[in-house]
Each structure stands twice: as C-alpha cells, then as structure tokens.
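My structure is below; once you've seen it, I'll send some questions.
Every protein chain of the complex appears in place save one, which is left out.
Each chain carries a letter (A, B and C) given by its place in the written order, and its residues are counted from 1.
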Amino acid sequence: MRTNRIIERVLDHGVAPLLLVPSVILLFVILLGPFLYMVWTGFTDLHYALPNRDGAFVGFANFRRLMQDDPIFWHSFWLTMKFVFGVVLVEFMFGLGLALLLFHYIKQHRFILTLLLVPMMLAPIAVGLIWKLLLSGDFGMFTYYLRYFGLADQQTSILGNPSLVMPAIMLIDVWQWTPFVTLVILAGLLSLPKEPFEAAIMDGARPLQIFRDVTLPLLRPIIALVLLLRGIDAFKEFDKVFILTGGGPGISTEMLSIYTYRINFRDWDLGYGAVCAFMVYLVVLIMCSVFYKAVYWNEGRSKTVGKAAS
Amino acid sequence: MIGRSLVGRFVRSSASLAVCGLLALQGTEAMAWSLEEAAAPYEGTTIRTVGEALPPLEAMAKLKSEFESRTGITVEIEMYEHSEAVNKVMLDLNSRRGRYDFILQPHRELGRFVANGHLEPVERFMNDPSLRDPSFMPEEQLYQGLWHEISWYEGQVYGFPFTALNMYMWYRDDLLNDPNERAGFKEKYGYELKPATTWQEYTDIAEWFHRPDEGFYGTALQGKRHEALWYEWLNFLYSFGGDMLETNSGSECGPVVVNSPEAIASLEYYKSLLAYSPADSLNYTWDEVMALMQQGKVYQMIMWNDATYAVAEDHEASTVAGKMGFDIVPPQANGEPVGQVEGWTYLIPAGSKNQEAAYLFIQWMMEETQQLNQHLNGGATARPDVYAHPDVQAISYSQASMDTNAAARPKPTIPESPQITDILVRELSSYLSDAKNAKEALDDAAVEMSELLGDCAPLKYPVE
Amino acid sequence: MAMVATLIAILILFLTPYLWIVMTSFKTRLDILSDAPLWFFTPTSENYPTIFIDKNYLPLVWNSMIVASFSTILSLAFGTPAAYVFARYDFPGKEDLFFFFLTTRMAPPISIVVPMFLLFSVLGLTDKPIAVILAHTTFNVSLVVWMMRGFFADIPREIDEAAMMDGHTRGGTFLRVLLPLAAPGLAATAVLCFILSWNEFLYAFILVAFEGRTLTVGIPGLVTPHGTLWGQVAAVAVVATLPIIFFTFLVQKHLVRGLTFGAVKG
Partner (left out) sequence: MAVSYNQISKVFGDGTVALDNLNLEFEKGEFIVLLGPSGSGKTTACRILAGLEEATGGSVTVDDLEVTSLPPRERNMGMVFQNYALYGHKTVYENIAYPLRIRKIDNGNIDSRVRAIAKVLQIESYLDRRPSQLSGGQAQRVAVARALVWNPEICLMDEPLSNLDALLRLETRTELKRLHGDLGQTFVFVTHDQEEAMTLGTRIAVLNGGKLAQFDTPRRVYHEPATRFVAEFIGRPAMNVLDGEVAGGVFRSGTFELPVTGQPNGPVALGVRPEQILLQEAPTDQTVSFDLDVLELVEPDALMFVKKDNTSLVVRVMHDTTGLDRSSQIHLEFPEHTRHFFEISDGRRRS
C-alpha cells in the first residue's frame, strides 16, 4: 500500500518514464547480460569440445581468424546479404502489389486476409519440412508439376542443384513472409487520410501518378518499418534452411546462421562462434541504423508528442 | 592395418577379465548378489537419461517398469531427435548441473566428454561387489571389438554399447532370383547375377537395374550435406583401403591420410554411382533412401542395420517386406572384409548424483533378456549370444549384421572427431555438387583436419 | 472482375501448400509417397491419434499454449507501459532508447542462446517453462513497444486528462482507460507475439526440459533415420496452426488497423 502510494506520487509528478524501467531491466538482464557474455567470449578460446580450452583470454585472435583466415564465413556473409536483399525486395514488391489489390476488397472480405496469413502462421521449422516434401524429386507435388508442365526435366533436383537451391529457398521465404508485408502495408493504406488523394484527383493526376506522388510518399514510414523488420528477421533465417539443405549441397546454402550454428553447436567453438555472431550483429545494427536515420520516420512521430498548446 | 582391429584388444580384455573373475570368486556375498539387494540403498531415487527417439529407446521405455518395480528406482527417459539429443547433453555437461544420470550418445562424442572430464569411468562400479552382478561379464558377453570401439577411450571403459549400428549392402532378393533378369544380366556382363562382391560388380548390377523411365533405380546414394553422406562414404573409403587418420585406436591422434590415392579413388567411385541413383540424390539422407526402398524403387544400397526391420519385415510400411537380401559390403582388394560401425553408448556423467543407481540400471539393461527384447524391437545388440538366439537368427539380415560387426573398423573418437566429420561432410558435398574435384575436396579437408589436430597429425600425403 | 480473378488466383497459390499439408495429414504413408500427386484418395484419420495419443504429443500442445500465452501476456505487461511512455513523454535520449528496443531483435539467437542457457542455469531456472517464457518475452517486448507506441499516440491526450479528472491516478488511467481504448492494437500485437512465440524453435529447444517441450521442438523428432513420418508431421503442422487461425479470426477486425504501428499518422 505504502509503496503503491510512492509509485503514484512518482507518476503524478511526471517521472513516468520510470515505467520504462521494468522492460529495460528485463532486456538488460535476460538479453544484454548474455549478449555481453557472448562478446566477452569472443575474446577467449572457450571451446566446449576440446580439452584445455577453458576460456582463456586470447585478445583479438578470433577476430583475426575471422578477418584473414575464414573464407567460408565471408562466403556465408555475401550469400546472406544476397538472400536478405533478394527476399526483402521481392517480398516488398509482391506485398505492395497484393496490398493495393486487396485494398479495394478488404472491407467486404476480411476473411481473405486471414486465409492469406496462413503461411506466416506456420512454424518456420514446419515450413522447412513441408517444402522438403513438396520439392522432393521423387514424390514432391511441386516437382511433379514442374516436370508435368515441362519446366524441369526428369534429372532436375531442385534442392540438390547448387544453382537452383538458393532461388528455391528464397521463393519459400517469399511465400511465407509476403503475407506479412501485405498485411502491414494494407494497414498503412487503410489508415491514410483521404484528402491528399482527392486533392491529387482534382489536380488531374492519373492513377499511376497518384501512386507515385501521393501513396508512396505517405506510406514511406510504414514501408520503412516493414523493410526494417523483414530485413532483421531475414538475416536470422535459420530453421527453414537447416531442415531443407543443412547448408548444402557443398556450401551453396551455408548462410551465416547455419555457419554460426555449426561453429557453436557442432564444433562447440564458442569463442569463435561469438565473434561470428558479433560480426553479424554489427552488420545488422549498422545497416538498420543507417536505414533508420535515412528514412527518419521518427521525425514524423515526435510531433504527436508535442505539448498541448493553450 | 588388419591386425589392429581385434587382436590387441583381446589381450587387454583378457587381463581385466582375470581381475573381474577374481572379484567374482572373492566371497559369498558376491554369490548371493541380487538386484533388489544391490538397489536397496537407492530406493526412491529417480534417474534420468536422454537419447535419440528410436525403437531401441522406445523398447527401453517399455522394459524399464520391471526394473522400477524390482528396485524402487524410477527411470525417466527423454527422447529427442539425433542432433537435439547431442546438443542437450553437451549443454548439460558443460553447465555441470547434472540433470542426467546416464546418457546415450553416439560414440564419436566420446573423446570430447572424456577430455573435458565429463564422464565417470565405470570400472569403479564394476569393481564394487555390491553393485556388480557376477553374471554380467562384458568381457565375454559382448563383441569385444565393438565394445572397445564404442565405449572405451584411452584404455578406460566408460560404458557399454546401447546400440551397435553398422552398415551393409541391401538388395532386392526377388529381382536377383528373377530368371529373366538373371539371363539378361549374364548375357550383358558375362557372369551370373549375384550379390556384389567387388565394386565393379556393384556398378554392373546398379547399371543393369537402373531404369529411371520406369521409376526404378540401380542404387540410391545419401548425398545431402549431412552426416549420412560421411557414414556412407566411409564404407567405400575403408573398402578401397583408405582411412581418415593413420591410428590404431579411435582415441589416438595420427597422420592425416584422408587424401590418400585410395581415398580419392573411393570418392570418385562413390560419385560414379550417382549415374545410377535418382536425380534427387544430393538431397537424400538415410530417411529418403529408406523410403525409396520401402516403395520398391531401388535395387541395392548400403544402409544401416537398425533401419532394416522397417523395410525387410514391416509389411505395413514396406512394399518389399520379405523380398530383401543382405550382405556385407564388398571387401578390400586383399579379400579382407571391413565394416563401418557406429554405436550409441551408455555413459555416466561425472556430475550425476545417482551414478550407482544408473549403473545398476545399465547393467540390468545389458542382460540377455533385455537385450533380446530390444534387439527384436529394432535395436542392434552388441551381444553375440543374442544374435545366436533362434528368434534373431530367423531375421533375414542377422548374418550380414554379424559379419559386419566382426569386421568392425575403429574410427576416431578423439575430441576433434565430430569436427572432422563436419569438415568431411562439407567437402564431400562440395565434390558431389561439382564445386571441387575429388582431390581438391579431400586435400582441402586434409589440410583443415591437420590444422585442427595440430602436431600429432601431419599430412601424410602433402598438398602442393 | 479481372482483379477478383487475380486475387483468387494468388490466394490459391498461397494456400495450395497448406492445403496439401492438410491432405497429407489424412493420407497413409504409401499415398504420401506415391509417384504422382494424389488429389483423391481414401482418407485415413490414423495420423492424428498416432501422433497425439500413441506418441503422446498432446501435452506438447498444452506446453506450447502455456509458453505462448504467458510470454504474450508478459510481453504486453512489460511492453505497453514502455510504449505509453514513448507516446506521451519527452525525455533526453528518447528516440535512441526507442531504437535500442529494436536492436534487441538483431542479436543472432544462435549465439545468445548458450549464454542465456548458462544464465538461467545460474538462476536455477533452466528446464522450467519460465526460462523460455522470459526468453520469448525479451524478443517480443521490442515488437510490443514499437506497435503500441503508435496506438497510444493515436488516443487524444484529453482522454488521459479526463480520466485523471474523473479521479484516476496515472496508473489507473493507463490500466483502466487507455488499455481498453487501445484494445484493437493490443489484440493485433498479441496475435503477432503469440504467433512468434508459438512457432519459435531454438530457445524453446535449448531452454526447456523434456517434460515442457513445445510442439515445434517435437517436430524434428518426426524426422527419424527410419524415414520422416510425413503424415504425422502434417498432422502436427495442421494442429499447430489451428489455435493461431482461430485466434486470428477472433481479432481479424482489429488486425489490419492494429498493424499500422501508428507510423502513418505520425
């Protein structure tokens, strides 16, 4: 009771940012703690499998190995970059198109949306298995029809072919996450004010011009957000690829997450794994920061927090 | 190369056998040993284990109630998929929290555990008359080669085989005996159709039966980037006279020989079989090839003993049950047979608080009755007497499995061995997908292995 | 009309794989592995009882439910007050802190999960559902903060003030007035959190004990060396999506509005 009153007093007197404290503490303890431990591990030789590797300090040895002596990491790195940019771009274009298409029908047919969301509701690990079945060369429905319509020959193995497997994985990701992009952009479209569109029509703009000059600029913040969220998650893509190919054939689908998984959970080379992970984090962080600042969507939002004028 | 497999071990085993024999004779209390009495101090405890969710473990889950009712010790079993089971154990051991009282692990993990002090040697329990069942004599009752391969490390015994897995040749016996096929084959190749005894014959047979337009294939390779690929290739590697490291036991480190001319030849030969394997082979593990065999789409393959039952005997799941034949893989050039074995072993973590109770359970599980039950339910026992049992002998694949066990070739169990596996899987897969040629792939693997192992493992076949 | 046709075509394209899974869950193993895709077959219902009763996967559904529900509730409990602060107050470094919340999503889970396992070991929380609930909570909090901020910003300030004039404390205002008003956004956020937690694999696998395994952790167990049990995999996948589809249907009215993240109105 007493503490309640103290908290109330605190809140009453405008120190309400203290409400942030629980969530910040949670993040610091549960996430930042382990994160810092991971960063520290990166400076040690900690290895769970090999004897006498108990986590002695080794300075930047792991970093040096990463930068100078690990072609597979850099292969994975560029592969992941291609994957992220590829899927996010395609998902964005598909998602935007689908959202515009749905925009006119959504009011009457909301259930369409729920149906569309089904791929996104499946666990990624289940998605991996489902597509493994669909793409199987022997009894896969998808492969069967590809062959049936002459798009592939009897010898084609989608997941076994180094040049086909990555596009296939990207397509699966597009299948799973385009609905999410559609959903968010659709939400944005529905919340746009009508006036600018009416004004543009009165100004004599044609549909395509309206789209380019009014819709896209107004949607900019939400597009930025969805690109950001998808980009971050695409970077972490693991479950599907792991189930589908395990990184193979060869290293043709060895994305960063798969590679880090091997370092950590196959080799148990935690010191080096930490450095790999930290590198990934750094790259994502830098890219997102640059993107965030570039789009600057917080500029618009701080307005809502303005003072009540007299 | 040949002599190192069994003989040396027999000598060591005999020595410890003598010690145990002495113990057994020591006094009357040993004679009066009973499980109930031995377990009395541990009544009420709960022991927990973890392993791969497979029929042998499921069989154990069914068997354990008898042990529980006799001893008052509760056994809890956690079943996971293969790599999950390994990861769970790794994390548990390294955090030293001792959740598991005994573990079931593939023996390639052994070196890691021992080197980091995670395991309790079982000799202590075996020498304790209050725990040791005098009728349990692993020195006589187990395939010695297998036991040493699977459960020993650097001369210390850490447990007993849970499953003794091995690979041998599977073929379609019904087609082999089809008069038309036999006649046609003889006409084309000039000799009688029979189970392959050389790799040339293996290729001829695969070629003969390879009819992709009819959806039937000469063989099926496990070409996905996955451990399955490595295990399968080992059969070829050994048979071609190659190896990964030049050592005398799994716990030793030695020169890297994985890029020997024999190894390269074996890999090139392995890839040549892709021509008689389905298009999707680079996407297969044991899972898919078994499904293909069950559907009757493949003539022959090299496959695991613990998967045999579901194809050869299970009429529900398999269209070819009762139509299968089995034999050991083609031997080395000198005629010496060779077997690729892999085992899951019972181990007792050093952090366990109920080691004695765990030992009692393991010892009980190793009894013939339990072993027989497990074996008939899809297990792979390491006890010859179980193999000799009429029920087991009636199973179509028992002879092939026994032959393979007898020719068991040790493979590295040093701490780095899982990493070696990972390197090789990657390089084999690179070769299969045409990213490298065989020599490049094995050279790259050899260099990486040598760097990983350090001074003890120079390259025997230098890479230029 | 052409638009509707396109839409329907796209919908079919998106749903076919799922439909196939539903069909697969009613097929026998031999039907699943047939050469040509079987669209018409004699359905069998055996996959469902086999997996959920014989293999005892039913408790896994319950575990998933516990983990997803509690982590969703906790994420909202931690995240909404923070979102409220971001929507209503100004303080130095606010936007940076806001961005910090997002950065918590960027850490590669594969490397965080081992230290997190050690942390929970030290805290004595491993193998308890609370461990994975907390883990899921941490990565969903950022989502809640980002989504709910926009929602609170959309509610006029006067509502807060009216509530305070009516006699509420600030806390009371937030709990009794703002939260109910933000219900649509809360619903959309909750659905997303629930989906993410329900489907998460790695943390759930590493941090939770065997008894507390979630449905996703159970799925790889169906890929056995004796063959992938496709019918059972499909049955699990179907059952795993049912609660989410149900949940989504419940809140579909709010879902679209709920996902604007308040970003557009700015």
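Operating definition for what follows: a contact is a pair of C-beta atoms (placed from the backbone, for glycine too) under 8 Å apart; a residue touches a chain by one contact, two chains touch by 3 or more.
Predicted model only: the values in this text are computed from it and were never measured.
Student: Based on the whole complex, identify which of C:53, C:122, C:162 or C:250 touches the chain you can't see.
Tutor: Considering all chains, including the one not shown, the answer is C:162.
Student: Of the residues C:183, C:209 or C:245, which one touches the chain left out of the display?
Tutor: C:183
Student: Specify the residue from the set C:54, C:90 or C:211 that touches the hidden chain.
Tutor: C:90
Student: Could you pull out which residues of subunit C are in touch with the chain that's been left out?
Tutor: Here the touching residues of subunit C are 90, 156, 158-159, 161-170, 172, 177, 180-181, 183.
In this section, only the chains that are shown with their structure count from here on.
Student: Draw the chains as dots and join the ones that touch; what shape do you get: line, ring, star, complete or other?
Tutor: Basically all the chains touch each other, so complete.
Student: For this structure, which two chains have more C-beta pairs in contact than any other pair?
Tutor: Here the largest contact count links A-C.
Student: List the centre-to-centre spacing of subunit A and subunit B in whole Å, with centres computed as mean CA coordinates.
Tutor: Here the centre of subunit B sits 40 Å away from the centre of subunit A.
Student: Just curious, how far off is subunit C from subunit A if you go by their C-alpha centres, in Å?
Tutor: Going by mean C-alpha positions, subunit A sits 15 Å from subunit C.
Student: Please output the residue numbers of subunit C that touch at least 2 other chains, ranges allowed.
Tutor: Residues 33, 35, 114, 118, 220, 223, 228.
Student: Taking each residue of subunit A in turn, which ones touch at least two of the other chains?
Tutor: 138, 265
Student: How about subunit A: which of its residues touch subunit C in the complex?
Tutor: Residue positions touching the partner: 7-8, 11-12, 14, 16-17, 19-20, 22-24, 26-27, 30-31, 33-35, 37-38, 41, 98, 101-102, 104-106, 110-126, 129-134, 138-139, 141, 144-145, 175, 178-179, 183-184, 186-188, 190-192, 218-219, 221-222, 224-225, 228-229, 232-233, 235-236, 238-239, 243, 256-257, 260-261, 264-265, 270, 273-274, 276-278, 280-281, 284-285, 288-289, 292, 297-298, 300-305, 308.
Student: With touch defined as at the start, can you tell me which subunit A residues reach subunit B in the complex?
Tutor: Residues 48-51, 136-138, 154-157, 159-162, 245-252, 262, 265-268.
Student: Taking the touch rule as given, give the residues of subunit C at its contact with subunit A in the complex, in rising order.
Tutor: Touch residues, subunit C against subunit A: 3-4, 6-7, 10-11, 14-15, 17-18, 20-21, 24, 32-37, 78-79, 81-82, 84-85, 87-91, 95, 97-99, 101-112, 114-116, 118-119, 134-135, 137-139, 141, 145-146, 149-150, 153-154, 157, 169-171, 195, 198-202, 215-216, 219-220, 223, 228, 230, 233-234, 236-237, 240-241, 244-245, 248-249, 252-253, 255-266.
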